[in-house]
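Here you go, one structure.
Apart from one protein chain that is not included, each protein chain of the complex appears where it belongs.
Per-chain residue numbering starts at 1, and chain names A, B, C and D are given in the order in which the chains are listed.
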Amino acid sequence: MDLIIEQASSFAADIDMVILLIAVLAGFWFFLAEAVLFYFIFKFRQRKGVKAQYITGTRKEEKKWLHWPHNLIIVCDLVIIFFAIKVWYDIKQDLPPAQEVVQVIGRQWSWQFVHPGLDKQLGTADDVATVDELRVKVGVTYHFKLESRDVLHSFSVPVFRLKQDAVPGRVFTGWFTPTKTGTYDIQCAEMCGMGHGLMQGRLVIEDEAAHDEWLRNKAT
Amino acid sequence: MSTMPIATTRSMTGIPTGRLAVWWVIGSEIVIFGGLLACYLLLRNLYPHWGESAAHTSTLAGAINTFVLLTSSLFVVLAHHAAERKRHIAAFFYLWLTIGGGLTFLLIKAFEWSYEIAQGYTITANLFWSYYYTAAGIHASHVIVGMIIMAIISFDVLRQRNLPRVELIGIYWHFVDIVWIFLFPLLYIAK
Amino acid sequence: MTEQNFWQKYIFSTDHKIIGMQYMFTGMIMALIGGYFAYTFRMQLAFPGTEVFGFGTVSPHEYNSLVTNHGTIMIFWVAMPVLLATFGNFLIPLMIGCDDMVFPRLNRLSYQVFLLSAIVLVASFFVAGGGFGGAWTAYPPLSAQAKYNMTQYGATLWLIAVALEFVAFLLGGINFITTLMNSRAKGMKMYDIPIVLWMIVLASILFMASVGPLIAGAIMLLFDQTLGTGFFDPAQGGDPILWQHLFWFFGHPEVYVVLLPAMGIVAEIITVFSRKKLFAYKTVLYTAFATGVLSFFVWAHHQFIAGIDPRMANVFAVTTLLISIPIAEMLFVYIATLYGGSIRLTAAMLFALSFLAAFLIGGVTGIFLGASGADIYFHDTYFVVAHFHYTFFPIAILAVFAGLYYWFPKMFGRHMSETLGKIHFWGTFIPFNLIFLPLFFLGAAGQHRRIYSYELFSELNSADFQNLRVLATVALIVMLIFQLPFLYNFFASMLRGKVATANPWQANTLEWAAPSPPPHGNFATLPEVYRPPYEYSVPGRESDFWPQHEKPSGESKA
Amino acid sequence: MLRLYVVVALSFSLPVVASPRQGKQTYAFCAVCHGERGEGNHTVGAPQIAGMEEWYVREQLLKFQQGVRGTHPEDIAGMRMRPMARYLQNTAQIEAVSAYVAALPTLKSTSTLKGSWVKGEVHYKLCIACHGADGKGNSQLKAPALVGRSDWYLLTQMRNYKAGVRGNDPKRDPVGMTMRPITMTLDEQAMIDVVAYISGLR
Partner (left out) sequence: MSEHTSAMHYVKIWAVLLVLLIISVLGPMLEVKILTLITAFGIAVVKALMVAAYFMHLNIEKRYVWYLLVMMLLVVGMFFVGTASDIMKPDGRNWVNRAAQDLRTPAADVSADSQQQAPTAH
């Protein structure tokens, strides 16, 4: 996965691990089933003088061909469930304590971000509000408070492997910790009307000095 | 066109085809009303203050309507009773009593609603009233449909045709009655 | 039987076969519209901003409308009518050995309501503001308020069309269920019913049980749009998430509503063309039941990141992965059926086998989306798009073509050309994979759905990705072109094809006991049933098939 | 692959040059909100734009694209406009659509506000220097025409200028900056009055 798209948050690798796990387990069954399917199509193609066999599939030794894969798939499913829920729990359910909080507001068709100012507190006079540009410090654990002013939006940062819908009237809390600097895309992932496809934001991850410099510039 | 396919006369399950279909109709209606009432209940639990709005509904009108529907249910089951004994005149008479019950129900509903709307409790007043009018409105539309079908059947019955259909419309009518039995405490009594 | 004029015979017919045809042709026309929409927005994605041949430039507003209505049409006006209504209407009375549906006039009404719904939907493209563009899921508040979606009339008409379509299928479904339950031929017991009929009826039951809340929801949304109520408006105390639950409570079983009939069609075809008894008939039934029951417990996996409580998501992740078990087992049964067979690769069989091969991909990729942790990333990306096309395309296109090639001799009394059929098969199957395999990759790279143009997104605007998009679009055009041989084959064979005998494929089920095409009333004498439907290659018998209605000739089978 | 791309692209696309046809095509994007005749749509916050000066349309589109307009959190309608403007990617498209908008016949604006025409005339003296006594604007001074614009839109923009939502970027929007001190002198009622006066101008 990280070959296709960069990992820029602390949990991106966990999600990629789950994806890889499923790819291996499900991929095994997939290739096995396809191989058997094509082998059968080839092996049992119509030939002169060879009559098809009469197999009801109700005798025990025949049914074992269903039971064994059936049980093995249950085992694979349980493994996948375990890891999927573990990752889910870490990302969505159990938030680590926040060092800073940013507010994310979805609108038709722009993202508005409220950054805490130099005092690192949201809701004070030196908050910095921007449109379509989120600036965060690398290595700092952020909570985001996600809101929507009109219709459904979805705050999606592919490099973070992060996605959460914004629902009008509700406030969602989530978290992320950026792990590398750079400039990345923020997309809207929930149909929000005519400008949905053009609702693009930028995520700037920078080190603390650059971020403070930017805040100071904004303050003046 | 009027020849009935042989398929319709078969009955592998032991239930006549018409009645089996009516049961499935009712099954599908259960989920429609059930879905609506489930939504209502969810939000009712979220917003305890809906009780204040519910206090403005007329329990008396609701109770009278329950009485009217229960009585019409009695008439339609008597119509079925008569139809089974091939007393088609009596069945016709009872069917029209049932339709009269439906009409009374709608009339009371009309007075009740016009009074409430005059008070300012329209469908957009708040969400409780939205549910109130939507649920009762869908129910009332079922009453109207039932009355129309019943009127059509009643004339068949008078000509001594399709007597088993009295039972089918009866089952439907009872179902409409049962829906109201639940709507009444949900919308009127619970304050 | 009295002589009927054209209108009585073909337009206002109560004959189940004609009604099935009406559904089929309406579905085909709608499929052409849906395909045209797909072509238009794929062109926009491959060559953003340029003028699309046959449409003009696509504005973002039109793009949303195209995407929305492509999805709506393909599911509600193509997959449902063709899989459920066409095959259901055509096959149920024939396969259970009776003369018609139990309620022929209800059946006609069902089609008329369906036709009305299709007309309303098509009309919605031409009203002021254009067709509805809020995605086929129609999440409020976007779908509820004209100031957000800017399609005041389009949204309302779209909703009315969908609601009418549900009513049509409720009427049809009641008919299917009652007919199968009550009107089977003498001797046809529960386990003598062909799988396809089980599947169609199970699907009808699933549909009936799941659609109720959404019908109520549609009425509520309609009031939101037209009267200004606040059922889904948070400012008035409503809840947008409630609609999502209402929608997906129906929306997920809906997948199985179309999947099961497709599975049934494939079961018929692979048994006939491999001359094999279905491996473990009862297991197929049990897995179908299990799928049906489980499908009511999984709907919220569509909403993992939509704002449902994260604790509840865990429950749904478990149920979602569990549903993979019966589906996988069903596929294993089909593959096992091929073992020891004598496989004839006719066009119908090719489509049926390709269904298995392609649906496996669709099923396997579903696990990525059902696993809640991985879904955080994949949700609403092209991975999802590719996944459900790998399920819906085999269901609604491959299985349907398999069924058409297989039952065409029975429908019209003539054979379709096998050569053209094979050309059509390869021209459909290969481009299909070329369309959607790149989309898996693009989805994994973080490309989101329903995006008008990727030019603004620097991570997605690379030349390599754009080439993949062009590849998918070109493959789509190739695939659409390869439908022309099919259309020619279909209509030419109807008039001039090789005349078919009553049982050209040497199949067992009852529809082949009727003449091809069956007259009004189907059977000269209504058949009786003596044995299960898949008795192929029974040892000790001269011929390798043993029709259900053939009287036992004294000699006992092994 | 690339060759295929080129072949298909050529066969389905038109060369990118500004032309009246392109203007009409591009305007289809705008028409969803601003209407086929450029009459605007108050419910979605889209002003009447029919007959707006070509140079003004072009400049505003560029300002939206560059984020000079439509990036302030209070400017809700502007934030809806910004992604749309950003989709016009080459200058030819902007030129074409500006020309198309300018060529749309000017419409009479319907009045949605109640203000005093008499008091408005007094306040309008502030505006005359740039926008002209007849409200027809002055392209040399980069002052657009005010007649034919939606009155609610004019009011919103004056509020925006006053609150610093628009025209507070000295580097990138010096022209907008000049509006700011003038709106500072007007209170809410005065703005409504002056808009009422403008609506009465022919």
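The working rule: a residue touches a chain if its C-beta (ideal position, glycine included) is under 8 Å from a C-beta of that chain, and two chains touch if they have at least 3 such contacts.
None of the values given here were measured: they were computed from a predicted structure.
Looking at the complete complex, one finds that the omitted chain is in touch with A, B, C. In the complete assembly, the contact with the undisplayed chain comes from C:249, out of C:249, C:304, C:452 or C:505.
Interface note: of C:299, C:332, C:440 or C:546, the residue touching the hidden chain in the full complex is C:299. Hidden from this view is one chain, which touches subunit B at 13-15, 23-24, 26-28, 30-31, 34-35, 38-39, 41-43, 45-49, 52-53, 55-61, 63, 66-67, 70-71, 73-74, 76-78, 80-81, 84, 115-116, 119-121, 125-126, 170-171, 174-175, 177-178, 181-182, 184-185, 189-191. Residues of subunit A in contact with the chain left out of this view: 92-93, 95, 168-174. Residue positions on subunit C in contact with the hidden chain: 209-210, 212-213, 234-237, 239, 241-242, 245, 249, 296-297, 299-300, 307-312, 316, in rising order.
Here is the rule we use: only the chains that are shown with their structure count from here on.
Here the CA centre of subunit B is 35 Å from the CA centre of subunit C. Averaged Cα coordinates give subunit A a centre that lies 49 Å from the centre of subunit B. If you average the Cα atoms of subunit A and of subunit C, the two centres end up 29 Å apart.
Across the assembly, subunit B contributes no residue in contact with two or more other chains. Of all residues in subunit D, those that touch two or more other chains are 32-33, 83-84, 86-87. Against subunit D, the residues of subunit A that register as touching in their complex are 105, 107-110, 112, 129-132, 149, 194-195, 198-200. Within the complex formed with subunit C, the residues of subunit A that make contact are 1, 4-5, 14-15, 18-19, 22-23, 26-27, 29-30, 33-34, 36-38, 40-41, 44-47, 50-58, 62-63, 65-66, 69-70, 73-74, 77, 80-81, 83-89, 91-93, 108, 150-152, 154, 156, 158-159, 161-165, 167-170, 172, 183-185, 187-198, 200. Against subunit A, the residues of subunit D that register as touching in their complex are 32-33, 67, 70-73, 76, 79-80, 82-84, 86-87.
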